[in-house]
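Here it is, the structure in full.
With one protein chain withheld, the remaining protein chains of the complex are depicted in position.
In this document, chain identifiers A and B correspond to the written order of the chains, with residue numbering beginning at 1 in each.
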Amino acid sequence: MSSDTEAKTETKPAAKPAAKPAAKPAAKPAAKPAAKPAAKPVELPAFEKSISDKVVEKFGDKVEVEFVKENRVGIKAKREDVHDVAEFIRDGLNYDHVESVSGVDYPQDKEIEVVYHIGSYSDSSLAKQILVLSTRAQREENPLPGKDATKLPSLRDIFYSVEFHEREVFEMFGVYFNGHPDNRRLLLPEDWADLPPLRKDFAIKGR
Amino acid sequence: MLKDLVTPENANVFIGKLGDILEKAIDKPLGYAINWGRIWSLWPVHIETACCSVEFGAASSPRYDVERFGIIEAFGSLRQCDLIVVQGTITRKMAPRLRLVYDQMPEPKYVIAMGACAITGGLYFDSYNVLPGIDGVLPVDVYVPGCPPRPETLIQGCILLQEKIKRMKARKFV
Partner (left out) sequence: MTAELPPGLAIQKVDERIMTLNVGPQHPGSGHMRIIVQIDGDYIVACDPDPGYVHRGEEKMAEYRNYITNIPHLERPVIHDSCNVLYPYVLGVEELLGIEVPERAKYVRVICSELNRCIYTMYWLAIYGIFLGHSTMFMWPAGDRELLIDLMEKISGARVTHAHFVPGGVRNDLPPNFEEVCLRQVNYFEKRIKEYAAVFYDNPILISRTRDTGVLSREDAIRLGTTGSVLRASGVDYDLRQKEPYDVYEELDVHSNVMKEGDSYARSKVPWLDMMESCNIIRQALQKMPKSGSVRVKLKPNPKGKGLDSVYKRVESGRGSLGCHIVSDGKVEPYRLKLSVGSFRNLIALPYLLKGEKLGNMPSVYWSLNYWPVEADR
């Protein structure tokens, strides 16, 4: 388990009495970036630590190690650097495919996080490992998918396998990927004119 | 007397009336024969809409074998089908296609709504992309509840539909 932060337990009782607020019940996780020192003297798994060390050695302050757990390494990069970091992960660390790309909406930070889960087939020592590369895009209050500032560089030229995943994130969160060859809609109906549905301010009916 | 009644002007009307009487006289036996033919050759369209299609497939497997009740397993060509089994959730993207399929089928056509999702939306009652039942899209004849319905339930639904067809009017008079 990763290190817990006691500060968060205080927010819970406050949220309790209003058992079901009508519109947005889950719109308030505590502030994320400040709360992960990752430097607790809990002994970290050695191999996973060596992977995160390599990334930190190469990029220094530009990246932040989010967590080091058994078989999982979390790296956080700024949106300007994510392309370079991904390139290093492929060429320097032998990771070769992306398993999943998921977006997470943080309305109170005004950011949308995009999380890449990167794995490796060709290097057998990395077979267990998943490298979790996350980056954050700016979030707009009134989104205009494709036309506003919610943009990220596409990793499709590095990891070919992100193609459909990034298309899905584009329609579900409105994050436009610069350099993606095919930023079309994938799963939603053709006439979808509402907000991107997985954003937190999109409330589903009856809730 | 007949000669006085029938003039060249009203001959058509008279023959039409005579045809009506004749048709009404043989309507019952003829309708029974037509319906009997329809009951034992229900051809469903091959359209899967969601996960209930697994149990639909199982219904035509050797253990359940719907063919013994006169329902042939799903068929590709719409022009020869008269039954549409809506197998589960209808999403907003699928609904226009479902209607398109239904409109292309020749009369008479029957609809079975299979599964809770096709009836009311089921588990997905609060999803943003699922219709709350298909009543707004198609006229449903038989509802088969369950999530998913067992093949036996589907077969029972088909038998109910056959009972219903037996009592339907075979021909519509103008």
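Quick notes on this structure:
Definition applied: a contact is a pair of C-beta atoms (placed from the backbone, for glycine too) under 8 Å apart; a residue touches a chain by one contact, two chains touch by 3 or more.
Owing to the predicted nature of the structure, the values given are computational and were not obtained by experimental measurement.
Partners of the chain left out, restricted to shown chains and counted across the full complex, are A, B.
Which of A:Lys78, A:Lys110 or A:Lys147 touches the hidden chain is settled by the complete complex: it is A:Lys147. Here one chain is not drawn; of B:Ala50, B:Val66, B:Val86 or B:Ala170, the residue touching it is B:Ala50. The chain not displayed touches chain A at residues 1-2, 4-5, 8-9, 11-12, 15, 25-26, 28-30, 32, 35, 71-72, 96-100, 102, 104-105, 115, 117, 121-122, 127-128, 130, 132, 145-147, 159-161, 163-165, 171, 183-190, 197-198, 202, 204, 207.
Residues of chain B in touch with the missing chain: 45-51, 53-55, 57-58, 60-63, 74, 76, 78, 89, 91, 93-94, 97, 101, 123-124, 126-130, 147-148, 150.
Following the convention adopted for this analysis, only the chains that are shown with their structure count from here on.
Those residues of chain B whose C-beta lies close enough to touch chain A in the complex are 91-93, 125-129. Chain A makes touch with chain B in their complex at residues 188-190, 194, 197, 202, 204-207.
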